[in-house]
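Of the protein chains in this complex, one is absent; all others appear in place.
Think of it as A, B and C in the order they're written, each chain with its own count starting at 1.
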Amino acid sequence: MPAPLRVALIGQKFMGRAHSNAWGQVGRFFELPRRVELSAVAARDERELEAFARRWGWGRSSTDWRDFVTADDIDLVDVGTPNHVHAEPAIALLAAGKHVACEKPLAGTLDHARAMRDAARKAARSSGAQTFVWFNYRRCPAVALAHQLVGEGRLGELYHLRATYLQSWRGPQTPRVWRFQKKFAGSGAHGDLNAHIIDMARFVTGQELAQVSGAVARTFIKRRPRPDGQGMARSDVDDALSFLGSLSGGATASFECSRLAPGHHNRNTLELNGSKGSLRFDFEDMNVLWLHDESEHPRTAGWRRIMCTSAAGKHPYAANWWPDAHLLGYEHGFVNMAADVVRAVAGRKPALPLPDFEDAWQTQRVLEAAMLSATEDRAVRLSEIK
Amino acid sequence: MPAPLRVALIGQKFMGRAHSNAWGQVGRFFELPRRVELSAVAARDERELEAFARRWGWGRSSTDWRDFVTADDIDLVDVGTPNHVHAEPAIALLAAGKHVACEKPLAGTLDHARAMRDAARKAARSSGAQTFVWFNYRRCPAVALAHQLVGEGRLGELYHLRATYLQSWRGPQTPRVWRFQKKFAGSGAHGDLNAHIIDMARFVTGQELAQVSGAVARTFIKRRPRPDGQGMARSDVDDALSFLGSLSGGATASFECSRLAPGHHNRNTLELNGSKGSLRFDFEDMNVLWLHDESEHPRTAGWRRIMCTSAAGKHPYAANWWPDAHLLGYEHGFVNMAADVVRAVAGRKPALPLPDFEDAWQTQRVLEAAMLSATEDRAVRLSEIK
Amino acid sequence: MPAPLRVALIGQKFMGRAHSNAWGQVGRFFELPRRVELSAVAARDERELEAFARRWGWGRSSTDWRDFVTADDIDLVDVGTPNHVHAEPAIALLAAGKHVACEKPLAGTLDHARAMRDAARKAARSSGAQTFVWFNYRRCPAVALAHQLVGEGRLGELYHLRATYLQSWRGPQTPRVWRFQKKFAGSGAHGDLNAHIIDMARFVTGQELAQVSGAVARTFIKRRPRPDGQGMARSDVDDALSFLGSLSGGATASFECSRLAPGHHNRNTLELNGSKGSLRFDFEDMNVLWLHDESEHPRTAGWRRIMCTSAAGKHPYAANWWPDAHLLGYEHGFVNMAADVVRAVAGRKPALPLPDFEDAWQTQRVLEAAMLSATEDRAVRLSEIK
Partner (left out) sequence: MPAPLRVALIGQKFMGRAHSNAWGQVGRFFELPRRVELSAVAARDERELEAFARRWGWGRSSTDWRDFVTADDIDLVDVGTPNHVHAEPAIALLAAGKHVACEKPLAGTLDHARAMRDAARKAARSSGAQTFVWFNYRRCPAVALAHQLVGEGRLGELYHLRATYLQSWRGPQTPRVWRFQKKFAGSGAHGDLNAHIIDMARFVTGQELAQVSGAVARTFIKRRPRPDGQGMARSDVDDALSFLGSLSGGATASFECSRLAPGHHNRNTLELNGSKGSLRFDFEDMNVLWLHDESEHPRTAGWRRIMCTSAAGKHPYAANWWPDAHLLGYEHGFVNMAADVVRAVAGRKPALPLPDFEDAWQTQRVLEAAMLSATEDRAVRLSEIK
């Protein structure tokens, strides 16, 4: 009987809930090499913390994540805090030999991200600690299938990639929470949303972005009500950021995110066109992958709506859940990822490549290049970002 | 601190998993008047049972559900067994004062269903025991919203209802499991699939079926391999059954189910047309409800794709889950229902009407009328079915 | 140089326009064995007639179609009048040796239809005159492709057919035109809309309906304003009629039409499920045919959206029009049919089977059987309708 994997979590907000659910559900739907134990949770708001821990089954709670650094009964720490609180705990915990699974983006600033990458390299050598970043959409089965099909060469030479992540955070009445402040979030929609689609693009194509040829950033709503109701305050992050560039293999690539796109709530889309076919994904119909196979005779060729829930079809993670077309939802990507994290920590191969700090660093460089391009109104080669 | 609701489950197959998950998740996502305790699970296959109980957190296990009849530490028993094993445990447990939540359809035969209804009536008077039937699709948020909108008169006078439940169980190579045997299942696709859409139709419209005007049943594949691989055996249930009739308010109503509809895996659809508008639902895009409001000016009138995940929009159960368009899946209907069952047992009002045995008896009558119509090739008034 | 085909038209309303357009356009887009000459048009309303004839290029006009019976300069007469004015001109013109192309349904009553069929049989023997019925949707390219694919066995054994034709004629304020009067139209939505989908079902499957197992007809709005504004008058035809039955090959078949389905304006749909796959058509996205091929591996199987506009793909009639996805519209079905009528009259083979009076008589029998089933509330075998 292998030792359980003892997990601790930092954070109790949106991501705290999503990660808690993942750690709780993973053992029910997956056969795991090590049992998961929900050992401890840390968060600042003491009033809410006890109820949170009880609700999600965390063994104990603490108002200071530093307790985890020295704890003997914790193997992996899940960092589910705002962007400006990623680097410090991650680096300290890695130094203490803990595995670290960090919420995306890797960090709010390039400096933080670089330091985290370096800490991950060092820990890998010294303690063998592993790192993970919660780019959960990789494990949406339709995205995972897209990754496999492209990897098998089903699209041939890639010509075009276009990705959007559109949300609608309503108008100027939405309060100025931390996500609208640069000092906490690093950026606005860009780090929040473009981070996801940059990672998806890299994951599905297996290519890196070579250049950002142009970018446009906008802050349409510059003042928002304070969350405490005491007047207005400045929002100093982008509401939207679009950029255009080239993949390492020569394909054109466009990315666009916005928090001001009415009618879109979680419109995370990816399309690829290649010499042999095309693929299309839209998270708002997340169980579906569209495939156009150019080798089919034009008489019956057409975009195919693949419902990615078939165990018989070997769709990623399908056998762990329900019968075909008994749809999965948002949270399942986190559970699927938790399963792969447990496998990786146990020395097994994950079902699909997992993003570690090294990998997330590449995504962070793209974020930086795009922001630089928007700020300086010029093309930026990725090699400029070090 | 109110006493916990101590739940026991019978069954460990597909529905055993779905119900276990519901009881495990409900306390995490809902504020409940009573905490749920997963007390015990019973199933026949002893080899699998222990692992099942451990995986899902059931307190103890038994190979005989009769243990639950006399158990002091169980308040509610969840019957998740095949159709022919609904009546006996339900009736015995109700007589013992347990609340009973039974998988749908209420029973495989009208006689069983009637006996269960009578037992429920009796228990309600003697012990106050409550009954529930797992018509889980009622608590798919889009279906729940449809129920509310129709109840508010948004469609005006109803003209037409059409419902389908199409699946594809592949061809003749699919083994002859219990679902293909009348003595266990009562019927084939009809009790399995039409039961759901009859319940949905009754729930959403608030009307009963008045008459079945005609029905067609088919068993296209009459012989299937035995599950043990030892030759072929007879399938004596319907692969598909369609029927046509009238609602109590005068609308036309058509229902169709099939296990032989390639390309459809869980295509559970409902459409309503009325004097003021129309509604459309398709489970394979389950987070969405389509609404056409006939009062809009034709210049901008059109089918609206409502993503039923908005807490701000007061979409049923939305506030308990994730932000808008962070989609829900199949299992969430069960969790939502479990929450309402706990509320009902605690004397609170469920978010939406819950189907009890009395209510499920009405659905069973429609199943019977449709089968009779198909068998005798004639119109059948519901009043014939007693 | 072959002699031109001299065409005369009766009618100048909706169908008069659609047919005039077809005869005018056909020579521009098709290479025809005989040039079409628009010789004459007849209609009752003299005030409008001259302008109509000039606009559409008809050589001369008359207020009495009887003029055509004896005219030497007319080869084919196109009957585009209301249903109760089909039989008399068609029979007289056939007796005079004219080819006749009649608007659908063949007639408003079974007696008229039978007499027309008999006249067609007789004329075929005596003068070689040919008959045609304007079931225009057969020549919508997506429907034509469906016909070909089913004919090639691509769906295997047929299990299910479902067809709807839903429109929305707004509410009770719509005036009582001839289409709401039995003495003129024969029936309401049934003859108008079900006629089309019965023909499409027969055309695509190559099968006949064997039995109507049940039917429901409704007249929801019984009084409507007179067109002249002088008070209200009775509508004595069905607003909607649904029926259910069996095809000759054993498949279940359901049909539904309505003029009271808000949100649907010309929702003419057909779906087929068979042992090898499924097909789906919806006129409101008329250039598209959906195909599910059950032989594909489930990993990449899915409904395919075939854009039926590819000349390279040999889509029916595609080479006569525009490049791929430069969409066709409603009127193109009529033009395509006109081309096939010219070919047939010239002794050539039409691109696809054309419905003649004999063929349309079979559709009329189904209309009759369904109406009888609705009226007498019983199953009706087609063999009863003679």
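Going forward, a contact is a pair of C-beta atoms (placed from the backbone, for glycine too) under 8 Å apart; a residue touches a chain by one contact, two chains touch by 3 or more.
Just so it is clear, the structure is predicted and the values come from calculations on it, not from any experiment.
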Item to check | Given A:Asn273, A:Asn287 or A:Asn336, the one touching the chain that is not displayed | outcome: A:Asn273
Next on the checklist: In the whole complex, not just what's shown, which of A:Asp236, A:Glu294, A:Glu358 or A:Glu384 touches the removed chain?
Outcome noted: A:Glu294
Checklist entry - If the hidden chain were put back, which of B:Gly153, B:Pro227, B:Pro298 or B:Gly347 would touch it? => result B:Pro298
Checklist outcome for this item: Interface residues of subunit B toward the undisplayed chain are 145, 149, 290-291, 293, 297-307, 310, 312-315
Next on the checklist: If the hidden chain were put back, which residues of subunit C would touch it?
Outcome noted: 14, 18, 20-21, 24-25, 27-28, 55-56, 264-267, 283-286, 307, 309-310, 322-332
Checklist entry - Which residue numbers on subunit A touch the omitted chain? => result 157, 159-160, 162, 164, 166, 168, 171, 212-216, 218, 220, 239-240, 242-246, 250, 252, 254, 256, 258, 260-264, 273-278, 292, 294, 302-303, 373-374, 377-379
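Just so we're on the same page, only the chains that are shown with their structure count from here on.
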Next on the checklist: Regarding the subunit A and subunit C pair, does the interface count as same (over half of residue numbers shared) or different (under half shared)?
Outcome noted: same
Checklist outcome for this item: For the pair subunit B and subunit C, the C-alpha centroid-to-centroid distance in angstrom is 42
Item to check | Distance between the centres, which are taken as Cα means, of subunit B and subunit A, whole angstrom | outcome: 36
Checklist entry - Per the centroid of Cα atoms for each chain, what is the distance between subunit A and subunit C, given in Å? => result 54
Next on the checklist: Could you pull out the residues of subunit C that touch at least 2 other chains?
Outcome noted: 302-303
